[in-house]
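Note that this is a trimmed complex: some chains were dropped, and none of the rest were shifted.
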């Protein structure tokens, strides 16, 4: 079957989005010269080219793209070819206003930016399919073609009447009958019972909180509606090129697409990662998204977009200090990436993204940024033979689930301060800082290969997931769960007792009397640490209180609970405490960190036969490493401590004496 | 005539909203068992049952409600029966889109939540009336029926074209002629003169500040339009059950309904009170709303909704610490409530309010919350014979008025920091902390029964009100007024001189040169205290400066002014200072606190023959009480200091030796 290996062919992909339609053709040979100088071996073409290829309905202008494909083939640069369906031309909205999205308030979303299409619109889908067909037909078998890139960052939603019809079809399939839907959504409350399918609409502007079941199903539907768009285009290109892998780039930690479900439909999993250079934990963020994407891909993955310098969509857009781009690029490789790509090759001079950096910035080839790009290109060339296709091994699984996220992030909850991705991040950070490698998994995945399963916070858990978790512990696994987990079933119906009874049994909890969410700036004292965000009033059965609350209304009652190999953490401990707790639990489960005794800020990761040392601090450090190694980037033997520059990286291959 | 006594029949009502349509009928007998265990004697049925009773236009399904009414009658539990017109079924909006509200921006407010009806819609009103008719016809004379509950928390507003027509009819009646309307609204300014009635619309989105007269009249109109909806349903049920009292529950401190005017149309005044458990002055808030509601009812009132634990509509929703639910429940009784009810009996497992606590929470009958509910039920059973129907006496009237509130809270005022309910609350707090019992009154009410009249802040005062106040002082009463009072007439026209001349004469003020609103975080030094929010540049005539400003531009000029029995406070003194000032004025008017020398946080209130002692602090305290008493809750004699637990309550009946 198709896989990323068909695209990499043994070389880590290095390059980025290339939008040469912005420039006069005289610039193209210059681009190729500089690409080769930088070691670029892959470009993504066509992402925003719909209006160029089809300037008016049904027209086709492929000449410019033909010339580009030839140019790339001649230069030995592979092409990731995009279907340009993310950004319809103005004529589509002007001639077919029903293709324009309507937001929750009924407002039309106009052209003049990008992504102004209703995913449920048959007209949009028809035009997109026709264009995809012609594109695939034309470039099938082209020597430069390495991968298909369907659309771009699927994210548009719509609340229009056409979407309502589509939503109803989806609901009929999911629920079968109106009675089942009414039961699932709990419409008996607030007099919301639906008497006819035609009465159902997307959750639009309302007087007060909307029905949670309706909102949850609409989020499921929108992910599925976009997936239909993707699958339709994928099926078209595969008819023409059955051996070329297909992907669509994810926005990570974005709630709109269930990446687990999407990944099943892709040959290659690719992602766009933009840590904030000013974030002191940007390296952790990058690591986490790498871990997530690798887990979705079940192996090597594609970093489809990152920025060589600043982006232009934050309030304040910081450049990357010298060395940081290289550090994070190699960190992605360490965590399984077989492609290190950027948005975009040459920084725009016009348009909305002209202040988003490129590999080649406005400062040009003498600019600091391009100099670093060249160094990264050289690094990747050296690494390629040793890493491509190799695996990262983890004994810990962190559970992460879109259904739970969607149910969790609604109005009318105990606290509006719970931010699902932030909680996942806090738990990942604790493991990352201990150099404990992790995979991510969905709660119904097979977990038997892991020694430890970590649940940061899964508000919604279906019966199979609960059976999976209890069975996992019964079969000898160690499980640690954060607060407010297992509360709701897949209809967002609160399970009897507030937390599912099987989970209460697992953790040895008799009763959850009350949840005590904490205010902003509030913390609570526990045995040996402070905690924030959340606390719970628990009464234990067989569980043991490992740490109790020591201040506030809950003083004396259990905060961290353990029943054998099952742990429950009813609050959010401060970072050092959570790190210590998880390290202790991991140790108890027989897991050892990649390396121990590292200086602060130094990360160690193994991929295949290689050990990556990554210095996330702006100061040089010395890392003691036991054993004898060969450093791959500098191609030199290492026997003794390794010196790492600010943001420095060493890649070590063990030397067997 | 009908009164609350017809519903209580000598027992304080205890119970809550009961929405059993959310649960399988097997759960109902369990509900009854637990209700009886908790001493519940009243439930509110039908609030959100429209779609259940009328699943499609004109259909009727009363069977389930028949069974419930029987069940309640059999268990000796009275029913407050609601007309289910607050939440129309989806079919109403789907078949009659003109019943859906439009907001100020023209956006449709859709179904999927609740209350999606335009109060001016004839179609909505026709369906609501027909359903009310059938409901009243069916349950007239039913032994369980104790009270009618019309709709629920009337609050929906609309800016649609149908509302515009209705508004114009209301304006014709109020103003008679277009000339009078143009004069009243001051349309000569900004070229707003209306030439034909058809030109008048509700105040919708505009370029800049809207006409204040139009906005004020629209607020009057919306309260009246909702009152029409209420009155129509009330008249229907009274035709069928002329002896059953009627109410509609208020949201207190909500500006949408003029509760004074509404109360005149009700047999029983009921209210929903939700203090924030985290608010250290939650007890004061609860006391104030009790005082307001009692004053509107002119006697005992109904606490229709409160929460046994957390609500789910704040940013962070805190549970009630152990004892607090009981404390606030008994405090309401102390301040005149003859009903202590909750939203809702059994906490939902589905829908938008599943995280709003119930009397029976997700934790079930073993949960801490239900245990406290049972204790409250027992307390009320003991208190019932001694309190039901009895009165709370006050010698102080605090003036409060919706017209003034509506005129005050608009754009284009000297300061956007003046929050009317907050100012009322600051003044009430000062009196509450001194254990000085108060009633609330409207400025045109008969005040002759009071020794002291307190005006926190009444920007708008009509001529009758001004005559009432000046006459009150002339006749020997003491009056103290806060700042920015008596500025506007009922058309929101500034009275000559900025403050009405009769009031300036009353307080001995010659000229109000300027208002000096204070910024957030800013305070001003006065003789003996600091003050915030507001200050004024006054020139006195006969008045005496009791305290002067001592910092800022106004240093040396009068802050607190007195002319005989009339006092004027031109700023907002810090809490202790306002408390001291009002205590001094009250003392001068011959008023003594309920009890003196109480520990901090302890409130004393008399109702009928009983003295309530309420400990608002989470620490136990000892309260010295002169005389000999019988403690009613514990049924024991008290002779000497009373020990009160954290949030503890004692109810004392004097023992005549």
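Letters A and B mark the chains as written, and numbering starts fresh at 1 in each.
Just so it is clear, a contact is a pair of C-beta atoms (placed from the backbone, for glycine too) under 8 Å apart; a residue touches a chain by one contact, two chains touch by 3 or more.
From a predicted model like this one, the values you see are computed outputs, not experimental measurements.
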item	value
Overall copies of the shared sequence [whole complex; 2 in view]	3
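As a convention for this text, only the chains that are shown with their structure count from here on.
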item	value
In the complex with chain B, residue positions of chain A that touch it	105-106, 185-196, 198-201, 203-214, 411-417, 491-494, 496-498, 511-520, 537, 553
In the complex with chain A, residue positions of chain B that touch it	19, 21-22, 48-52, 55-56, 84, 87-91, 94, 101, 103, 107-116, 156, 278, 309-310, 312-313, 315-319, 321-322, 348-356, 361-364, 366-369
